[in-house]
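Here's the structure, in structure tokens; my notes come after.
For this view, one protein chain was removed and the others were kept in their places.
Now for chain A:
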Amino acid sequence: PFKRYVEIGRVALVNYGKDYGRLVVIVDVIDQNRALVDAPDMVRCQMNFKRLSLTDITIDIKRVPTKKTLIAAMEAADVKNKWENSSWGRKLIVQKRRASLNDFDRFKLMLAKIKRGGLVRQELAKLKKQNSS
């Protein structure tokens, strides 16, 4: 029934607040609602579980590791690549890219979409012709 657990080493995404969009590792559990959370580029802090979305990725660490061991464990488990290749991670990257388009990019995007639509319709027309004949 449950696949993603709050455990030491679980990688989570922050979905509210100042650190929105950051990947953090649950390093210890304070109590029912809060966890001690750490990431390579931030000070270790406490976060409410309401602000975290658990991911499928876990890393192998003991309770409250030092920053060095944490970074080493994250490299060993290859968190960055696993995240960027997962469907959730890819969707977030695409969202970011779309949000950062400038007007010229959007123009290029429009042309590309029209071209793709045209090609699809050509193929469809060919298939229709084949079927009707």
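The definition used in the following text is that contacts are C-beta pairs under 8 Å (C-beta built on N, C-alpha and C of every residue); 3 or more make two chains touch, one makes a residue touch a chain; residues count from 1.
Keep in mind that, in the parts below, contacts and distances are computed from a predicted model.
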Original post:
Which of the following names does UniProt give to the chain that is not shown: "Phospholipid/glycerol acyltransferase domain-containing protein", "Myotubularin-related protein 11", "60S ribosomal protein L18a" or "GTP-binding protein 4"?
Top reply: "60S ribosomal protein L18a"
**OP:** Touching the absent chain in the whole complex: find that residue among A:R22, A:R44 or A:K80.
**Re:** A:R44
Original post:
Which of these touches the unseen chain: A:I8, A:L23, A:A39 or A:V79?
Top reply: A:I8
Subject >> In chain A, positions touching the absent partner >> reply: 2, 4-8, 15-16, 20, 28-31, 36, 43-46, 49-50, 53-54, 62-64
